[in-house]
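Take a look at this one; I'll ask things after.
A single protein chain has been omitted; all remaining protein chains appear in their positions.
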Amino acid sequence: MRYLKLYARFIPIYFKSKTEHGFGFYMDFIGFALTHVVSYTVIWALMSRFQTINGWNMYEVMLLYTLNMLTYAVAAVFFFFQMNDVEDDVHKGSFDSLLVKPINPFIHMIIRSFGHFFLGDIAIAVIMLSVCFSHLNIHLHWGSYLSFVVMLLGAVLVQASFIIITGSMCFWIVRARSVKNIVIFGIRGFVDYPISIYSKIMRILLTFVIPYGFVNFYPSHLILNKEGGSLFASWLPYTTPIIGLLLFFIAYRVWNAGLNQYQGTGS
Amino acid sequence: MPLIQVDHLRKEFKRQKRKDGFWPLMKSLLYREYEQKVAVEDISFTIDQGEIVGYIGPNGAGKSTTIKMMVGILVPTSGNVRVNGLVPFENRIENARRIGAVFGQKSQLWWDTPVIESLRLTKYMYDIPEDRYLQNMALFSDILGLEEFKNVAVRSLSLGQRMRADLCAALLHDPQIVYLDEPTIGLDVVVKERIREFIRQINRERGTTVILTTHDMADIEKLCSRVMVVDHGRLMYDGNLHTLKNDYGNMESMELDTEEDFVMDDALLRMGISFNRTEEAKTQLVYDKNNINSSAVIKWIMARYSVRDFKVKETEIEEIIRNLYAGFSQEEPKRQEVTV
Partner (left out) sequence: MRIALYREMTLNAFRSLLAFRAEVLLYLFGQLFKVLVQIYIWYALFGDNNLLSSQAGTVSLQEMITYVVVSSVISVFATNDVIFSVSSKVSSGEIAMDLIKPMSFRSVIFCQALGTNMYRILFELIPLVIISMSFFHVQLPSLANGLIFLILVFNGLILNFLITYTIGLIAFWYILVWQVNTVLGGLIRLFSGAFIPIWFFSDSLVQISYLLPFRLIYYEPISVYLGKVTGWYDLLAIVLQQLAWMAGFLLLQKWMWSRAVHKLVVQGG
């Protein structure tokens, strides 16, 4: 409760300082938005020529892309720039300021900044989600909606965990940002298309080792009429929230191990 | 013909008005409002070969802007600069070959490159003949003490080391003129002294013209024969340091420590002496040394008090400059800002 109150105080300050940059503040949203416009156009250009990829049609592929973007954006609002700040702090030696405050450093890390960049992504994702739903004729009753949202929350936790784990690498290695970039902008790109197109080894990797498959591929099976052929088990999609919680727990442990490392070496 | 000739130089900047809020911002996309700022209003001077000129003034007075027009980075709004007969911004590259510059806050060296490599690159940049390069390197690294950090990447140098390396790079090609924009800012006394000695030596032995901006009055006192003071984009004083001291530094102060409590006397006031109490509760008398002789003052006091100790001090250059700046702001209280 105390933390929420603190957060409520931090956020207006953050927005005030950002809007003072004026024009650039609004262009941030537009910049990100345009990237996605291009991505959707690429999918459109490809799918209007080929109709389906591995049995997935244009709007189904767009749905996958949208879910990846949406869950990432929600996680990134709270973690992306925050973890970048942590890395900067560790390099500059100003990370101590987080440790001397009477707040759990993990919470403090989250609430001292805010990823306003990603709000534009979320808006686009919601619009595109409804576009895909209407083209795919998906009509859910409220119970299914609710369980779909729970799945997506699990997916958000998966996304957040990867940001935290890769970001925490800065406690051990100097150029941690490259690790983060390769996971978040490289490996995450694998799930922009249905992972059933990949070889079995890669599908196993994306399901059990680096479970990005739970970000969009598995949850989407709950609302699309897909044959279970590409799944390892038909109940796998339902485990999304559990995978999310488990991974987030691991991420938190990694973060704590990083803190110990930092305090141990006392750089 | 003078080496540098500056005639009625003027530089205005247009600056877009900042807008707050969403709609004013969107509006500013369609048409923009500018406000105009005059950085340099009207400056004229000439500098001859071999001079060391201190170009001083408060922050934002127009020093850097003038210098950047002289090196050809900025284009004047009106007026003329001629360096060696060339208009710098029209012949930027030709002009750049003959000058060296150090801008204290920024480095012209390559950030990720070791000092020695960076310096070697300037050899190619300015087409310095190999023997001349080696000769200069030997001399400069000796005076500036570059040897100890010549293999270190520029980014990991301390400020003092970086400044020495930058100074070396600016002078390797035997430029006719060097522009030094705050070359001693943030440095410790030892490094400052080293840099000053280097500048003096180069000027003496090679006749290099030096134009120097600084906030450190010791730089001025130790290096410059001529001082130009600029404020509000105008030249307020141009002359030698000695005259400046005489014209603005005619006040003298006497610090007294007396057994009895000192009481200011009307007789002293009539003589034109003013009275202060110093922080250590000593007496301070200030007077114009052109009108009053210090021995007359001390004689008058010795007759009335038993004096434990006394000191006579000339006004320091810093105070002269401070008086000078203060004088300007009374003459022209507001910066000129024109809105268009």
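Order of writing sets the chain letters: A and B. Residues in each chain are counted from 1.
As a working rule, a residue touches a chain if its C-beta (ideal position, glycine included) is under 8 Å from a C-beta of that chain, and two chains touch if they have at least 3 such contacts.
Note that the coordinates shown come from a computational prediction; the quantities given were computed from them, not determined experimentally.
**Q** Of the residues B:43, B:56, B:71 or B:285, which one touches the chain left out of the display?
**A** Touches the omitted chain: B:71.
**Q** With the full complex in mind, choose from B:7, B:117, B:174 or B:238 the residue touching the hidden chain.
**A** Answering carefully, the residue with contact to the hidden chain is B:117.
**Q** Who touches the missing chain here, A:13, A:37, A:99 or A:123?
**A** Spelled out, the listed residue whose C-beta touches the missing chain is A:37.
**Q** Give me the subunit A residues in contact with the hidden chain, please.
**A** Residues 24, 27-28, 30-32, 34-35, 37-39, 41-42, 45-46, 48-50, 53-54, 175, 178-179, 181-182, 185-187, 189-190, 192-193, 197-199, 202 of subunit A touch the chain absent from view.
**Q** Under the stated touch rule, tell me which residues of subunit B contact the chain that is not displayed.
**A** Where subunit B meets the chain not shown: residues 13, 15, 39, 59-65, 68, 71-75, 89, 92-94, 96-97, 99, 101, 103, 105-108, 110-113, 117, 120-121, 124-127, 153.
Note that only the chains that are shown with their structure count from here on.
**Q** I'd like to verify one number: the distance from the centre of subunit A to the centre of subunit B, where each centre is the average of its C-alpha atoms, in whole angstrom.
**A** One centre to the other, that is 54 Å.
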